[in-house]
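Questions regarding the structure given below will be posed in turn.
Heads up, one of the protein chains got dropped from this complex, but the rest are sitting where they should.
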Amino acid sequence: MSRKPFVRPVSKTGWWLKHPRYMRYMSREVTCVFIGAFALLMLCTLERLSKGPEAYASFIAAIQGPLSVFGMLLVLIFALHNATSWFNVTPKALPVQIGEEFLAGKYIIGAHYAVWIVASLVVLFFAGVI
Amino acid sequence: MTQLKQRLVQLEVLRYDPEKDTEPHFQKYEVMCAEEWVVLDALNAVKENIDPTLAYRWSCHMAVCGSCGMMVNGEPKLSCHAFLRDYVGMVIRVEPLANFPIERDLVTVADDFIDKLKRVKPYLIPKEKKTIEQGEYKQTPAQLMKYRQFSMCINCMLCYAACPEYALQPKFIGPAAITLAHRYNQDSRDGGRDERQEVIATNEGVWECSFVGACSEVCPKAVDPAGALQQVKVASTIDWFKEHLLPGGSK
Partner (left out) sequence: MAKSNKPIFWSLFAAGGTMAAFLAPVLALLFLMVAMGHAPAVFSYANLHAFAANWLGKIIILGVITLFLWHAAHRLRVTLHDFGLRQDAIVAVVVYLAAAAGTALSVVYLLRI
C-alpha cells in the first residue's frame, strides 16, 4: 500500500477567526497597540512639558475634545482587558507551593486585584482626584 | 431489562484514501446510537454495520491511552470522551486531528510529535545513579507534587491540534513535549535539566509559545501544558540572566 499523507492548509492571516477562543486571544494581544500608543502619548506629554509652560498648555488644549475622549476610552478599555487577563494567568506562570499543596489561584489573583485597587487609589490621590 | 433509549445520529466524517483520492472529502453516515454513547461508539457502529473501510485509531475507550484524538465539530477531543448527548440536534462533523498530516481517513501521521518527544529526553536522567543494592531514589510527597500534574499526560496530541503556533510553525516543539521536559526538570531525582534546556530553551522550543492557552483548554487530563510552558519560560529566563550577567556564566 502506498502512502501519500495529506497536509491540510492553514490560513496564516485568518486562523484566529475560526474559533472564539482564538479571537479572545487576539483581543488580549492587541491591547499592546493601545498600551504602546499610550506610552507614546505620555512621551509627547513629557516632551511638551520639557519645552515650557506655553508648549505644555497648547498640548493639553490639543488633547481635549471628542476624538481624544474616544481614543482614551479605547485605551482604558484595552488597558482593563490587559489587566484582567494578566492577573488571571499569573498563578499558572508562578505557582506557589506550600508543603504538598499549591496555593489556590484565586488567592493569587485576588491579591493582584487588591494591589491594583490600592495602587489606583494611591495614584488618584497623588493626582488630586480624590 | 429496560430498553436503552436510542436515537438516529448524523455523522459527517472526513474520508481520505491515499491510493484513490487527491484530497479529503466528507462522507455522511446515519447510525442508530444509544443515548449514553460517545462518538467512538458511533464510529464503531458505522464500521461494524455500514462501512468497514472507515479507518481510525482507538484502544482503551476510557480516556487513558490517548489513541482516539480527533476533531469533533471543530474541537480537538478524544472520541471516547465526546458524549453524543452534547451534540443533540446537530450533525456531528468528525475530522482527523488538526495540524497533523492525514495518513488515511481519521488516522494522522504522528511522527513529528514522536520525534519531538524523543528530543526532549522524557525519562529520568538520575542526578546520582544508584545500583539496585544502593536502594531506592527517595522523594517526599511535596517533591512529588512539583511535577505530578505534568506527569498525567497521555500523549493524545489534542494540545498540538489546538495550538495555533504549532499550526503556523511546524518546527515548534509543542505543548506536550515541552511539558514532559518540564515534568522531568521538576523531578528531584533528575539531573538532566541542562540537556533538556539545550532543546527547549530555543526559538523552536518554548519561545515559539505565545501563551494562547488553547492547549490547556482542550487537555483531557488537566495537565495544564500552558502553565508548564510559562514556568519553563520563567526558568529559562533566569538561566539566561545567570549565563549572561554573572561572571563565568554560572549555572
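Per-chain residue numbering starts at 1, and chain names A and B are given in the order in which the chains are listed.
As a working rule, a contact is a pair of C-beta atoms (placed from the backbone, for glycine too) under 8 Å apart; a residue touches a chain by one contact, two chains touch by 3 or more.
Model, not experiment: these values are computed from the prediction.
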item	value
Residues of chain A in contact with the chain not shown	11-13, 16, 26, 29-33, 35-36, 38-43, 46-47, 49-50, 53, 56-57, 60, 63-65, 68-69, 71-73, 75-76, 79-80, 82-83, 86-87, 112, 115-116, 119-120, 123-124, 126-129
On chain B, residues whose C-beta touches the chain left out of the figure	164, 168, 197-199, 201-205, 207, 210, 233, 236-237, 239-241, 244
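Convention: only the chains that are shown with their structure count from here on.
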item	value
Complex contact set, residues of chain B against chain A	16, 18-19, 23-24, 74, 98-99, 101-103, 109, 141-142, 145-146, 164, 167-168, 210-214, 216-217, 224, 226-227, 230-231, 233-234
Contact footprint of chain B on chain A as seen in their complex	1-8, 10, 12, 15-16, 18-19, 21-22, 25, 29, 89, 92-95, 97, 99-102
